[in-house]
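The structure's right below; bear with me while I get my questions together.
A single protein chain has been omitted; all remaining protein chains appear in their positions.
Per-chain residue numbering starts at 1, and chain names A, B and C are given in the order in which the chains are listed.
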């Protein structure tokens, strides 16, 4: 019952947010230099042909009617056709989604596997005496400072000079052999996850430090509970919420297509597709790509909200009176 | 000793109801039932009751921070409106000394704030007024240059009282004003409030869960239980046998 | 008021070597970035000054690029451009973010919901993808980069400032100000703003580091700073063409960029520990 109280308004908020995103994207395309009409109709359409096309695409209707139709089509999964191939854009996205999905999941798992334990250790060490915790802070700061394309470039340089068994670029789909696929995915994953590890490390460290100042941790220590048990039973769960937030946010970013990693290592993912479409002025793809990424992002945040309510019973509980 | 002039403060059937819960099934929570009270100039009314009794809500109504759902709150016969605040007719002293003053401003500036807002005195006159008020509350005027961080809890609370008095208000709300202070310092502040009231003749409400302190400072005491006033009587009766059995049980705890 | 914070920071840096490292590194880079062209590092635009794609040597400490220009002065110039652009974007973010965050935190009700929804909408756009959209709409360039950076950093700024404002607004001195008739503007500027500056400054340093990453990513994709100007990101882009034969064209700007972001992260951590020390406790 409590969850419904909490999630119902969240659902409404997510819908409003998506509506806002769609409106922003719709309007932005209207501001494209040279007029949206010319781009849709192509620069060569002139005179009568142009008027006919304007009629067919309904570009002369009032703007909010166009928006209504566009939105209605969107809701039915029709993201419009590519201006280059004139085929539904959504098909191409669905075809490429698994690739970006794989890269995102691999990166996230690697980042969680390394970032979380290091973050917890660094938070606990900083709590205790001695500077051990400062090492965690240094690693965190270092990792968050090297952009993925710098690491990526360095990898390409190293592995193309002495190809230590890893192929640079040339994506091998999963169904053509796991190991071959992984060989091409390792480099982009690692170059992406350096920043992610630092992000998770710092978030977890701060969350653990904040929990350690709570009264119930002191009470547990006063009861003589083993440090291991205190961490397992009390510290991890109370520190979970900020970590869930950053996981959902960063995973949303990855699912939007890590443009640079895909471009650098020529991984045929969603990001690469949107970037190359921009160069061909295929704005329908750019528009659809941004909408899809935002939609994924908002739904992931919804999942995160749901997780908050599970982790912390206070969230969503009816507030007491005066 | 309280003259029978027109009451400074009057609650006429004041009631407050909070709306709670999500949009589709709003529940109504009555914080204050219906309160009728009057406070004359120079008189302190103690307001005691346990948490959830509605005493703080009533205090917030008196400060205009909450609009009553029912009834009317009058200052010198006039219903409350924001203009009254700018005249400096109203002020408040709250509980936590460490947050009583803006930590980023020098104490003198904070004490002068009500005057600055009223805007009828120039800087020099304000500075002079602050210096004399600091002395009046037992602080060295030099403290005006200090930051709140350098003062003790008792000193900060004295600053808060100086600020509350700087515009010669007609009415002051003390909401748990001494609860966070140590016993030895509490007595200093309670006596200070008594002296200042005798001199400035402001009407006051003294809200507190600390029955002993309230009994000492108040002329009359109203005992609140779940949003209603169960008894109003001179403070003296609370030294031996108050009428209402809830009051009696309450005061038995400090026998 | 500023004296109060800087005294504490000064005392702090003596103890926290990481913070000091960050501060010194940032200072060096800023000096290079701002006064680079005054320093005797060679003329960044002198084409053919040396061999094409020449390796780092005494004459050309960072080697030469594809047009034979000395790479050292170009990288130094790149530092300046990167910092300038990121700083402009972050200042915009800080001003808008602080005002909206304070308004949301203090005014509650419709204003709060409206601002929260605006933040949610902007937050939903992954930075780089929004960059592609912005490049399509207003064309690649510094303006697009600034818009993208601000859009990516404002939502978090609003959320941080809003949550701090919520807690400060409940403090006694704010209630007292309201009771003595202070106008909403006066409460926000005199009482709320000075007390949320600390959290805003911490968030500013993180926004600056995120902004430098986004700016260089956009420039790397050719959507940020356009030639002839060159930020570290654009140098990386131009250099990546010759990655295997002239790696210094990529590694030099890459390392300098990493050093710049690192200095800001370390400085941000140090400032945060100085203003909001999180001393945990040992579980022993």
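Keep this in mind: a contact is a pair of C-beta atoms (placed from the backbone, for glycine too) under 8 Å apart; a residue touches a chain by one contact, two chains touch by 3 or more.
Here is the rule we use: contacts and distances are computed from a predicted model.
> There's a gap in the complex where one chain should be. From "Oligopeptide transport ATP-binding protein OppD", "Succinate dehydrogenase flavoprotein subunit", "Sarcosine oxidase subunit alpha" or "Na+/H+ antiporter subunit D", what does UniProt name that chain?
"Oligopeptide transport ATP-binding protein OppD"
> So which shown chains sit in contact with the chain we cannot see?
A, B, C
> For the chain that's not shown, point to the residue among B:68, B:88, B:154 or B:227 touching it.
From the options B:68, B:88, B:154 or B:227, the contact with the absent chain belongs to B:154.
> By the contact definition given up top, give the residues of chain B that touch the hidden chain.
The list for chain B reads 50-51, 152-155, 182-188, 190-191, 209-213, 215-216, 235-236, 239, 249-250, 253-255.
> Over the whole complex, note the residues of chain A touching the chain we left out.
Listed in rising order, the touching residues are 127-129, 214-216, 218-226, 229, 233-234, 237-238, 311-314, 317.
> With the missing chain put back, which residues of chain C would touch it? List them for me.
8, 11, 279-282, 284
One rule holds for everything that comes next: only the chains that are shown with their structure count from here on.
> Of all the chains, which has the CA centre nearest the overall CA centre?
C
> Compute the centre of every chain as the mean of its C-alpha atoms, then state which one is farthest from the centre of chain A.
When every chain centre is compared against chain A, the largest gap points to B.
> Could you grab the centroid distance between chain B and chain C? Build each centroid from C-alpha atoms only and quote it in angstrom.
Each chain's C-alpha centroid was found; their separation is 47 Å.
> From the mean C-alpha coordinate of chain A to that of chain B, what's the distance rounded to whole Å?
52
> Roughly how far is chain A from chain C, going centre to centre by Cα mean, in whole Å?
Taking the mean C-alpha position of each chain, the two centres sit 21 Å apart.
> Quick check: in the complex, which residue numbers of chain A touch chain C?
For chain A paired with chain C, touching residues are 13, 16-18, 20-21, 24-25, 28-29, 31-33, 123-124, 126-129, 134, 137-138, 140-142, 144-147, 149-150, 153-154, 156-157, 160-161, 195, 206, 208-210, 212-213, 217-218, 221, 227, 230-231, 252-253, 256-257, 259-260, 263, 271, 274-275, 278, 281, 283, 286-287, 289-290, 293-294, 297-298.
> Across the complex, what residues on chain B touch chain C?
It comes out as residues 63-65, 82, 85-88, 90-92, 94-96, 99-105, 110, 113-114, 117-118, 147, 160, 163-164, 167.
> Residue numbers of chain C touching chain A in their complex, please.
Against chain A, the touching part of chain C is residues 18, 22, 117-118, 120-121, 123-130, 132-139, 209, 213, 216-217, 220-221, 236, 240, 243-244, 247, 250-251, 254-255, 257-259, 261-262, 265-266, 269, 278-284.
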